[in-house]
Every structure is written in structure tokens, then in C-alpha cells.
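Sharing a structure here in C-alpha cells format.
All protein chains but one are shown at their positions in the complex.
In order of appearance the chains are A and B, and numbering begins at 1 in each one.
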Amino acid sequence: MTAHLDIRDLRVSFHSGAERVDAVRGVSFRVERGASYGIVGESGSGKSTVLRAICGLAPVTGGEVLFEGRPVSEPRDAAFYRNVQMVFQDPYASLHPRHTIDRVLSEPLAIHGFKDRDKRIETALRDVGLGPRFRFAYPHQLSGGQRQRVAVARALILEPTVLLLDEPTSALDASIQAEVLNLLDRLRAERGLTYVLVSHDLAVVAHMCEQLMVMQHGQTVEVMTRADLQAGRATQDYTRRLLAASEGYTPMETSA
Amino acid sequence: MSDLLTVEDLRVRFPSRNGPVEVVRGVTFALGRERLGIVGESGSGKSQTGRAILGLTPPPGQAEAKRLEFDGIDLRNADKATWRRLRGARISMVMQDPKFSLNPVMTIGKQLVECWNLHAGTSRAEAKDRAIAMLEAVQIRDPKRVFGAYPHELSGGMGQRAMIAMMLITEPDMLIADEPTSALDVTVQIEVLRILDRLVSERGMGLILISHDLRLVSSFCDRVLVMYAGKVVEELKASELLNAQHPYTRGLYNCLPKIDGSARPLPTLQREESWAE
């Protein structure tokens, strides 16, 4: 069976001046249809860059990205964007400050030539738990959680099959995080969506994903299942440090 | 134990188009030589509480209190000279983002030396030694390089540590840390907290840690104030977090996903109007 998303030896490097920065150095993973895959790492681990490379926002300098068994085109075509969408980390930066929610949601429909736009926009807003009264509001009139719901609605309005989630809740308060995670969970169950979720928070990934990869310095440290994680079966030192740190503060030096 | 800081009925007000809005509404607490955590979500007034103690309420906001005393000094009507003697020297504040608190056109070393000289006024060489020792104390591996570096040349974690070094070089009696680690990676975060922890236990510093992270605060601090809508809704010993009485505190804790399995869907926080009164 072909995986829904198959990443083979992905490499991404940037040139800043004469220096070359290797952000991702050979990462491979497969995500089956309807699965949820987590990528955990700290800043600079290249976890977000993996997502950006999949959807064409970062240059793929080596390796392959296969969608439904076929290599993706460069640049990505309209069909790819109908199927793969992304939700960004900061809901304050991912909505255009001068566009109403209506415009945010109708633009992708216009680009891809959908007809019944009004109906689709209303459905999309209802699906993410926002009523029609938010339709003509501007982003600054919404709270962070409401904005992130709009961002999810925007990503889902083209009815994609894959959702790339780049730290979708790290800019939100804990109580709002729970609401957004529940929303994402429900949408996946209802629509059979495939998720790739990037986060620095092991607990969020453990809650959302069946399988996860720990990244550091652009490379894979360890691949685990949720059961491994919950049982604390980490084989690598780095993963153990992450696990310990996410339990809260411990006064003792755990390892040097 | 004598209290280092006493706050009674602190209120912070901001004018708005629809009349003044109170973001801190009657906060009362005392701080000894201990680790006190203030937890709350965005907009709960936790940061404004920290700023008001240091007289740093941004205009046009106004702070007032029935009592605001630091080591016997009334802070409410402190003049500029008093603040100059206190801020930096005896009370320091660490902010969330080091970029806003470090001077971008001055090397880290120069800023540290300046800080120390304002406080002690010793010779150049001595100040430099002191600065490098401080950078070492905050676990910076290569203190000589960091001493000569500009803030933009440091990573986020390094910058944050450099700032903490600057705030601590004068050996303050009290440190207010507003989300000092939330811009940092979890592993670095723990290291930074260890530094603060040592300062409390070894030097007897009083520490106020302001954070949104209930788990972190409760595992680090001795005592926790939980703020909601500008008020302290609950004060508890950090070790008794799981026995919290107030539904807000419990809700805040329950809605966090746990690594070893959590309810699905996650319990969400049902806010009640009576919490805000």
C-alpha cells in the first residue's frame, strides 16, 4: 500500500551569504492515510522546516517528497494545494490584518473556482465552532483562539486530505489549547484527515499522534509510537532529557 | 520571617474609550525569601502586577495600593532617586524577550560592567572579572566570547541567560521574572530555572516567577498565586496543586494534555462569571 505522504531522505539547506546552513539533513518518514504523525524537537531542530519543505515554502535540496506515491511537482501545482494545507503557529501573524474573515475564507474558493461560496463559508465557520456572526469581522476583533479556528477553517475550506500543523497551539493559553486540540481531533475523526503535527510539547504530541519522531540538529533522533512514549521507553539520551523536562522542574542535575 | 515585599490591595487601571478598565483588581500578598509563582492566562493581570511593583506600569496606566513596601521602603510614592537606588541594585526584573531588554549596540560585557559599576564602582579589571564570573554562573559555556558579543550574535537561550546575568550581577534582594523562560526550549528552560533556584537557596533572594505554565510553576515554586481577571482566586502551596479548591485552578490543570494519557476530548475550562465577581 502506498503511504499518503512519504518523505525520503529530505534535505533542506539555506544560503545566507557565503555560509550554507543545513536545516534538515536527511529525514525520512511515512504517514498512512488517516494517521497522525508527530514531529518533536526544540528550536533549530528543523522540525518546522520539514513541514515547510513538504508544502513548498522551503527549498527541497535533496531527497524526495511523495504524495500518494507520486513525487510532488516543483513548484507545487493547484491539485497539491487542494490536497495539502497548513495551519501556522501564530494566529496573530497568519491572518491578513486588513481582510475580513469572509475574505480570508472566500479567497481560496475563488482561486480554485468553487461556486457555492456563501454556503461553503458558512459551513466552514460552523465546523470550527464559530457562528456566522464572525463572518464579517476583522482579525483584530477576535481572540487568539478564535483566530486559530479561522486559520483551521481556511485550511479546511478546500477540503484537503492532509493537514500540516506547525505548532498550532503554542501561542495559545492552556484552556484555549485544549479547545483547539479537541477541534482538530474531532475534525480528523469526522473527515478521515491525515495530520503531520509539529510541536515542542511532548504532551501535545502524545495526545494527538499515534507515531512520532524526535528531531535534533536537522536529524532524526528517534522514532516512537505513542505507547512507547507513554511507557517512557525512550532509547536515546536526548529523548529522555526532553521527557524529563516536560514533566516540570526538577532541582537535581539529571545528567551532564 | 520578615517579609521582603508586602503588597496590599494593588490596583492597576488603564483608561479606554468606555471609561477606565481595571486590569489588576485588589491583589494582596507578601513575599519572603522564597520562590513565589504567579500563574494566570493572558489578560489575567499577572504581568501588570509584576510591573506595578517596580513602578513600571506603562502610561497611561496607573497603579495604586493600600500598601506597597519593599524592605521597609514605601514604593508607592518613591521618587526617581529612590528608584535609581533600588532598581537594578536591590530589585531586578527579567522580561520574556531578551531582545527588548538588552541594548543592541553595546556588547554584553560592556553592559554587564556598566551595571556593576553603577552598583559598586570598582576598578575596570575587577568589574570585568566579576562580569565573566557572572556569565559563568548562568551556565554560559564560553563566557569570554559572549563578553565581547553583541546581543544579536547570541541565540535566544544565550541572550536570555546574558540578561539574567545582567539582572543578577548586582546581587539583588528580589527578582521579578516575567515569563523568563517561555521563549526558551524546555531543556534550556530547566537550566535557567536551576540558576534562579540556586540564587534563592544560597543567597536568600526573594523571587517572583510570573508564568502561564502551571506545571512549571508548581514544580518550581514554594507557593503559587493563581490569578483570574485581575484577582487572586487562589493561593496554595505548590505541592498541593492537585488538591486545588478553586474550579479555575483545577480546570487549568485538567485541560493540559498529559504524556501518560489524557481524556479524549480534553476537558475544557467552563468559565463562570462568579470567578471574576
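Basically, a contact is a pair of C-beta atoms (placed from the backbone, for glycine too) under 8 Å apart; a residue touches a chain by one contact, two chains touch by 3 or more.
Rule of thumb we're sticking to: contacts and distances are computed from a predicted model.
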Just by its UniProt name, which of "Cytochrome c550", "FAD-dependent oxidoreductase", "ATP synthase subunit b" or "Acyl carrier protein" is the chain not shown in this complex? "Cytochrome c550"
Partner chains on view for the chain not depicted: A
Which candidate, A:Thr2, A:Gln141 or A:Thr225, sits in contact with the chain we can't see? A:Gln141
Using the touch definition from the top, which of A:Tyr37, A:Phe88 or A:Tyr238 touches the missing chain? A:Phe88
For the full complex, which residue in A:Val21, A:Ile111, A:Ala189 or A:Ala231 touches the chain that was left out? A:Ile111
Sort through A:Cys55, A:Leu187 or A:Ala234 and give me the one touching the missing partner chain. A:Cys55
Name every residue on chain A in touch with the hidden partner chain. 55-57, 78, 81-82, 85-86, 88-90, 93-100, 102, 107-108, 111-112, 133-138, 141, 151, 154, 158
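Here, only the chains that are shown with their structure count from here on.
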Distance between the CA centroids of chain A and chain B (whole Å) is 32
With touch defined as at the start, can you tell me which chain A residues reach chain B in the complex? 42-44, 144, 173-175, 177-179, 181-182, 185-186, 200, 202-204, 206-208, 229-230, 241-243, 245-251, 253
Where on chain B does chain A make contact in their complex? 41-42, 155-156, 185-190, 193-194, 197, 212, 214-216, 218-220, 251-252, 255-262, 264-269
